[in-house]
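Sharing a structure here in structure tokens format.
Note that one protein chain is taken out, while the other chains of the complex remain in position.
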Amino acid sequence: MPTVVQDDTKIWQRRDRKRQLTVWAGWFFGTFIFVYCFKLISDKTTWFFVTDAGRQAADLGSRMMPPEWGYMNDLWRPLWDTINIATLGTLIAIVIAVPVAFLAARNTTPSIAFVRPIALLIIVSSRSINSLIWALLLVAIVGPGVFAGIIAIGLRSIGFVAKLLYEAIEEIDEKQVEAITATGASGPQRLSFGIVPQILPAFAGITVFRWDINIRESTVLGLVGAGGIGLELNAKIMELGWSSVSVILLAILATVVVSEWVSAKVRHAII
Amino acid sequence: MTDASAPLGRRTWKRPPLIANPMLRWALVVGAAAYLAVALGTTEVNWGRVWEGLPRGKKFLLAFAPPDFASRWDAILDGILESLWMTAVSTVIGILLSVPIALGAARNIAPLPVYYFCRAIIAGSRSFQEVILAIFFVKLFGFGPFAGVVTLSVATIGFFAKLLAEDIEDMDPTQAEAVRATGGGWFQWLNYAIQPQVLPRFIGLSLYRLDINFRESAIVGIVGGGGIGATLNTAFDRYEFDSAAAILIIIIAIVMCVEYTSGYVRKWVQ
Partner (left out) sequence: MLRLDGLVKQYPTGDLALKGVDLDVPKGQVMALIGPSGAGKSTLIRCVNRLVEPSSGHVFLGGQEITGIGKGALRRARRRMGMIFQEYALVERLSVMENVLSGRLGYVSFWRSYFRKFPQSDIDEAFRLLERVGLDHMVDKRADELSGGQRQRVGICRALIQDPQLLLVDEPTASLDPKTSRQIMRLICELCAERDLAAVINIHDVMLAQMFAQRIVGLRLGEIVYDGPPDGLTPDVLTEIYGEEDWEATIQKDEDGEEGEPDDHHDDAERPDERMAGLT
């Protein structure tokens, strides 16, 4: 009881005693973990470098300015590759993610006990591993290049698209499907008339959203050799060409802003 | 389309097209086809190299049965623990920094100059992928987990402050008005009107970001930012697929745990 009667006075407290103690214990425990973790990290840190960071930053800034604009001419091709990695990777992901989503959704899976867990495992494996790690793996397997990047983006996006899509499938209005069933429709017809129209807007939104994220991710795949503008970035950082690096960063920034704008426009048009 | 003037029983019907304007429709179709053709045409794939790589791919898949946890166990354990610490610290710091920025970036409670300033911070930290940020922070702060923590904290701001600000903008203005009408101060107003409305979502977002930060902590190591990424990178470089498989399995397992727990906590909060 938050209200306690004591000497004829009602004392109100926000929480009762037990709850209050739990909350305090939670805060104490949380703070303890934070401080402990911070100490472990601080032990591994050379604090001299950290205190020196301001000077470093000023130094770096002066080297990056002014950007070497002429370098932009060498960047069109890597930028084009970057966009292709994102777009083609997204397309591959869609092709695989759609069936996986239908296998994972409770209401469309052929078997809850057997098929659904496999589909969920595919989704969680794909989602847990960052596209850069997929790229590391693929560069080791199929060699450096755009192809590894496309597949890496594709593999990472399967889980994302499939997860959001299967959640959308599970949220559909079952009555509409029941009505289609009652007309004597077959399984595939039930899918195309009862379920697909209901999830189509969600599907389009998810796809464009993921494409936008993929543009951002594909800018760094080159750091591990998987093609795109990241290759240039890596090369210029290695040879300390900082005035070129700033051009690359501005190019990435512009691409990301444009892709975000496109994605927002398209999603707006769908809804 | 329907043609009302046609005699009864002879009317035809076609599904109305998704895009009404035929010019635009065809332009989109042709444009998409042209893009695909050019994109596929200019993508340079060394199929010989890919073909050569297939046996390695098979080797990688086989490495999962069984993965090799033992031979690099010390390095793996070290990396995973470091990733976990980095996740915890960066999530807390990131969220602490996000809250004032989110308040400033909510149009309905912040004055215009503050709003633009805070939105600029958010846009800045969102524009670059974590790894690009990590490269620069490693440059500034030296190798090791500190650079990683700074990277993840900055990335957290872009994510957390943006979503929290949108949530504050969506809240019910009448409640805020009612509390303001009692004559309380600004902080009291925050505490009584804003906080209760956004708290459940705040907790949900924090857990979600914790999950993301763990996954990202696995990659900042690739450029020297501490965590499991460095170990993983070495494993791939040396083609030690069985150790790599072990690391991937641990990452997947931890992500599943975090996701399961956060789903449970979110249900409990609401």
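Read from first to last, the chains carry the letters A and B; within each, the first residue is number 1.
To be clear about the criterion, a contact is a pair of C-beta atoms (placed from the backbone, for glycine too) under 8 Å apart; a residue touches a chain by one contact, two chains touch by 3 or more.
The structure displayed is predicted, hence computed values, not measured ones.
Considering the whole complex, the hidden chain is in touch with A, B. For the chain missing from the display, the contacting residue among A:A185, A:L250 or A:V266 is A:A185, taking the whole complex into account.
Summarising the interface, subunit B meets the missing chain with residues 1-2, 8-16. By the touch criterion stated above, the residues of subunit A touching the omitted chain are 173, 175-176, 178-186, 188-189, 192-194, 197-198, 200-201.
Rule of thumb we're sticking to: only the chains that are shown with their structure count from here on.
Mean C-alpha position of subunit A lies 4 Å from that of subunit B. Considering their complex, residues 35, 39-40, 42-46, 49-50, 52-53, 56-57, 60, 82, 84-86, 88-89, 92, 127-129, 131-132, 135-136, 139-142, 144-146, 149, 215-216, 218-219, 222-223, 226, 229, 232-233, 236-237, 239, 244, 248, 251-252, 255-256, 259 of subunit B touch subunit A. Taken in their complex, subunit A has these residues touching subunit B: 33-34, 37-38, 40-42, 44-46, 49-50, 53, 56-57, 60, 80-81, 84, 87-88, 124-125, 127-130, 132-133, 136-137, 139-143, 145-147, 150, 216-217, 219-220, 223-224, 233, 237, 249, 252-253, 256-257.
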